[in-house]
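Note that this complex is displayed minus one protein chain, with the remaining chains in position.
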Amino acid sequence: MTSRNARRNAVNNVMLSLTAVCAFLTVSTLFLILAYLVYNGGKSINPQFFTNLPVGQGETGGGIANAIVGSAEIVALASVFGLPVGFLAGVYLSEFSGKVLGFLIRYTADLLNGVPSIVIGIFAWALLVVPMHGYSTIAAGFALSLMLVPITARATEQFLQEVPRTMREGALALGASKWRSIATVIVPAARKGIMTGMILGVARISGETAPLLFTALGNQFWNSGLTQPTASLPVVIFNYATAPYEDWHRQAWAAGLVLLGLVLIANISARLIVSRGMSIPK
Amino acid sequence: MATPSAAIPATRKRPVAGQLSGADGVAWAVTLFFALLILAVTLALVIQLWNNSAPSREKSGFGFLTSSLWNPVTDQFGALPFIYGTVITAFLALLISVPLGVGAAIYLSELAPTKLSNALTFLVELLAAVPSVIFGLIAIFTLVPLMRSTIEPALKSALGFTPFFTGPAFGVGYLTAGLILSIMTFPYIISVSREALMSVPREQREAALALGATKWESTWDAVLPFARLGIMGSIFLALARALGETMAVTMVIGNDPAIHASLLSPGYTIAAVVANEFTEATGKVYLAALVELGLVLFVLTMIINGLAQLLIVVTTKKGSAKA
Partner (left out) sequence: MKKITITGIAALAAMFAVSAPAQNINAAGATFPDPIYKKWFGEFKAVHSSVAINYQAIGSGGGIKQLTEGTVDFGASDMPMTNEQIAAVKVKPLHFPTVLGGIVLTYNIPGVGTGLKLTPEAVAGIYLGDIKKWNDPKIANENKGVKLPAEDIFVVRRSDGSGTTFVFTDYLQKVSPAWKSKVGANTSVQWPVGVGQAKNDGVAGTIKQTPNSIGYVELTYAATNNLPYADMKNANGKWVKASFDSVTAAAAGSKDLAADFRGSITNAPGDKAWPISSYTWLLIPSQIPDAGKKKAITDFLTWMLTTGQKDAQPLSYAPLPKAVVEAEKKQIASIK
């Protein structure tokens, strides 16, 4: 009997230790990634990197200024298109929707959320690039906004739903009309969570590359307007990483560090705002 | 002044247009409009995919899915190598990340002290925020050389008698893509499995322990079965992500539109070929074939995501359409 118990105990210890190993292995990949980027990217970050335009193959001293600005413009456009739509849709789902329509919209939002970003790129290309006869920042912004809408809508709905019933009832009991109670009581109460969802969504789309390939194309100069092609951070990383020039590799690492830094800062601050074990946006 | 009975809302509102007046009606209409926009946009997406793939669909019919010939010169396009590559790399990714992920989830939900568990989960979920192109960047300069110089030769000498580990060790290929995908899917498996495990009622564990089970036995026999559906949901979620992943895969898969048995050989996935060839596909049929590939990917991920949501909804207590 005791040998059987001993075996069971041994199995117990081994398996539990294994799970600990699994946990630490997976966590350590994050640190490894960060370490690589910091080590390789940190070496190459200097002021010119942020202020110069790219230079030709084999020459040194280029920078990614236009890519940084390009990405900022694309993400800004995507936010302007996507955040209001997502927010208001979320309000509808939480405050107004009926069973059937609500289910349909939620299902569709989840569907849109799960569409691979390359397919979103194809759609934006067909819808905007072809009729406009050209690649543009707008097309890129539109493509990314499509990814932002479902995330924002779900986050908005989720946090609005969590506003306690007492607050809702209180507002209405004081004579507020429905829209007033939403605008002045319910939404402000859910403000933190909604903002978190928005920040996380924006952080996620700022790293997307695939849709940009068919919408923004690229530009070695400053882009000359929203209806023109533009450089962007993720595409620059992709192009430089696959090229042979040492200088470009260094810039790719540095750009990667910048991008990851921004994304992580956004994520960490968002989660600290709503410090609870929130599910990752799927 | 609204009467109390009309004012108390149910948690799921059911206002009909007629009951809302004035500004409320406007608010309802405006928000409804934006909600419907989601429907409209998704519908437009499906329509565009369908229409733009018409030249290719008309030419090949269902043969598209079974043919493995991809020849832009003769305008013959078959999706099989890409479907194969997509499925194989996703499968490899799950092979690695499911045991590791579920193991980690068990540790985080059953063993780790709460603070540590929350902190570690937070860090793992940060991994989900790392953009794909950054994974690709790291893979090119660190993983690929490692595969080529160390791991693949080792696999060849140990397992070279199977058809899966033959051929030159290039460092790029199905295996490398699968590896990088597995890292990208960790967070999904861990986060959702952990929640599924944590939502198993405490009584389950206590009952098992009271009967003399070791902690492992209680976890394996009493807790996991309950969380089974949620864990499966996490697997489908991770699968959907792996299927649609583009940039990291493009950078390490070797871009060869053919089917190879060996995991060490280069291959291609749907997302990678579309990313590489879309901006230069000359000819109606070529472009339509790429859009058709996008349609195939869309349908595939739609089905898998649907299954994932279903499974997750069924297990977590939080109810409808969240998690």
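Per-chain residue numbering starts at 1, and chain names A and B are given in the order in which the chains are listed.
Keep this in mind: contacts are C-beta pairs under 8 Å (C-beta built on N, C-alpha and C of every residue); 3 or more make two chains touch, one makes a residue touch a chain.
No experiment lies behind these values; they were computed from the predicted model shown.
Peer 1: Of the listed residues A:218, A:234 or A:256, which contacts the missing chain in the full complex?
Peer 2: A:218
Peer 1: So which of B:55, B:187, B:254 or B:294 would be touching the chain we can't see?
Peer 2: In the complete complex, the chain left out is touched by residue B:254.
Peer 1: Out of B:145, B:201 or B:225, point to the residue that touches the absent chain in the complete complex.
Peer 2: B:145
Peer 1: Just checking the interface: what residues of chain A touch the absent partner chain?
Peer 2: Those residues of chain A that touch the unshown chain are 55-58, 69, 72-73, 76, 129-130, 133-135, 217-226, 228-229, 239, 242-245.
Peer 1: Touching residues of chain B against the unshown chain: what are they?
Peer 2: Counting only chain B, the missing chain is touched by 69-73, 140, 144-145, 148, 168, 170-172, 254-256, 266, 276-277, 279-282.
Convention: only the chains that are shown with their structure count from here on.
Peer 1: Centre to centre, by mean C-alpha position, how many angstrom separate chain A and chain B?
Peer 2: 16
Peer 1: Can you list the chain B residues touching chain A in their complex?
Peer 2: It is residues 1-2, 4, 7-9, 11-15, 20, 22-24, 26-28, 30-39, 41-42, 44-45, 48-49, 52, 99-101, 103-104, 106-108, 110-112, 118, 120-138, 140-142, 183, 186-188, 190-192, 195, 214-217, 220, 237, 240, 243-247, 251, 271, 274-275, 278-279, 290-291, 294, 297-298, 301-302, 305-306, 309, 320-323 of chain B that touch chain A.
Peer 1: Where on chain A does chain B make contact in their complex?
Peer 2: Residue positions touching the partner: 8-9, 11-12, 15-16, 18-23, 25-27, 29-30, 33, 36-37, 40, 84-85, 88-89, 91-93, 95-99, 101, 103-112, 114-123, 125-127, 146, 149-150, 153-154, 158, 161, 165, 168-169, 172-173, 175, 177-180, 182, 200, 203-204, 206-210, 213-214, 217, 234, 237-238, 241-242, 249, 252-253, 256, 259-260, 263-264, 267-268, 271, 277, 279-280, 282.
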